[in-house]
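Take a look at the structure set out below.
All protein chains of the complex are present and in place, except for one that has been dropped.
Every chain is named by a letter (A and B) in the order it is written, and numbering of its residues begins at 1.
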Amino acid sequence: MELTSPFTLEYAYKRSLGPVLSRFFTALRDGRLEGVRTATGRVLFPPLEYDPDTGEDVGEPVEVGPGGVVTAWTAAPPPGEAWVLVRLDGADTAMLHRFTGDPASLETGLRVTARLAEQRVGFITDIAGFEVEA
Amino acid sequence: MRPVYVAGFAELPHLLQDNLLDEPEMVQRVTAAALADAGLGRDDVGFTCSGSNDYVMGRPFSFATALDGLGAWPPIRESHVEMDGAWALYEAWVRLQHGDVDVALAYGFGKSSLGSVEAVRTLELDPYSLAPLGIGPLPLAALQARALLDAGLATEADFAAVVERSRRDGNRNHTAPMTEAMSAAHALTLPYISSPLRGHDGPVRTDGAAAIVLSTEPVGPRIAGISHCIDAHQPGFRDLTVSRSIATAAAAAGGTSGVDVVELHVEYSSQEGIVLRALGLDSSVSVSPSGGALVANTPMVAGLCRIGHAANAVRGGAKRALAHATSGPLLQHNLICILEPA
Partner (left out) sequence: MSDDPVTRFKAPVRLDYTVTAGSVTADFLREILKGRLVGRRCPDCRCVYLPPRSACPTCGVITTEQIEVGPNGTVTTFSVIRFPFEGQVLEPPYACAHVLVDGTDTPLLHIVGNCDVDDMRMGMRVRAVWAEELKPTLASVRYFEPNGEPDVTYDSFSGHV
């Protein structure tokens, strides 16, 4: 006889954001997509507190998007999920998010736009997903 | 650097179902077997380091529980990394460089069967912009596979060929679970799970443990070089078709010239080509003759096993074997260990 038991591990963490991510999530809640510019002039979106290439602090916020281009995508057979890496206009990096449009339309290079949630709270899901640009 | 040699290696069979051994029993059995392989006893070991993950085991301080299996009372000199056992071996190698200890033991253990390794991997992503999205490791790997196809660096047939070879070799390795033989042609007819990847492009997740004994005596394959490097975490911040961290680590470990066998910690068939290109090698070398991590993927163990199987390859006549271990999403963090005859 094998003895088994269901078990759930739960931690009710709260995460503090620090100045760079606080600015990003505050802007997102207010409906703006803001990356950050590094000392070498690249625009990181989503923002990081540091330049991953150099470790240097990042500089001022830069508004990006809401349009952008798909750099990679994947789709599960319907009704499964579709995911995209999107380089937003004005950014030098891509963000990962859901694609909420018709997966059959997906291709690399596709123009898409961020669809914001109506109720925004300062969380990454304030971007509800990406859909094909009109 | 002080020369360090692989004196012994052992792994428990990688099982598809729970092996019903608790942590101390897994650790006792696998470390005793590695020490027996080395012809050494517990009292010969001057330092021990383990690799495991509490989220995988579903139990806080599972690594501390496991210490019973070592005979760690009264206290011994030991340490732990919440990483694959390959990084425990790295710490053991560094510890041997101090000069006051001559034998070190590294081990890893993990069980896929208790919970969801996929869910753990999702939680390990950046907590601000990635983990809350809930993307699992397979769709994440699929984005990387897509980037390879778009760049013309691979075809879906290449992915399928890796699956065919891995299953064939794994079924000859008595420690890997038996998997259904799969021809590349057949693999390509199966449906996508998350395009362009199919179910068999992902790892066969198993339960198990592995241990390696390191010694400063020339009693086995010599570690000619070992190094590890890390890339940016965000998948959208790097070129997913290349691995700078693998190339950097391999150069720091002495370069890949003359390598005739590689054991690669590849969790998705699409990643093998990235690793080989970063190493400056191609399929003219023997690639993962154990079947690799695709067919026996025990969490926190699969990387350490690559080093053990590379050592076995040298024992079997290879001139220069390279082991690769990986951690983090999409080959983010990579360790390279190069082994040569003593």
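What we mean here is this: contacts are C-beta pairs under 8 Å (C-beta built on N, C-alpha and C of every residue); 3 or more make two chains touch, one makes a residue touch a chain.
Predicted model, so just to flag it, every value in this text is computed and none were measured.
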| item | value |
| --- | --- |
| Which residue of B:Ala7, B:Ala38, B:Leu70 or B:Ala176 touches the chain not shown here | B:Leu70 |
| Residue of B:Pro127, B:Gly199, B:Pro218 or B:Gly316 touching the missing chain in the full complex | B:Pro127 |
| Hidden partner chain, residues of chain B it touches | 18, 20-22, 24-25, 27-29, 31-32, 42, 55, 58-59, 67-74, 113-116, 119-120, 123, 127, 131-132 |
| Chain A residues that touch the omitted chain in the full complex | 1-17, 22-23, 25-26, 29-30, 120-123 |
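Convention: only the chains that are shown with their structure count from here on.
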| item | value |
| --- | --- |
| Footprint of chain B on chain A - complex, ascending | 2, 7, 9, 15, 17, 21, 25, 44, 46, 48, 52-53, 71-77, 80-81, 83, 85-87, 93-98, 108, 123-125 |
| Interfacial residue positions of chain B with respect to chain A in the complex | 18, 20, 55, 58, 127-130, 132-133, 135, 139-140, 142-147, 150, 191-197, 232-237, 240 |
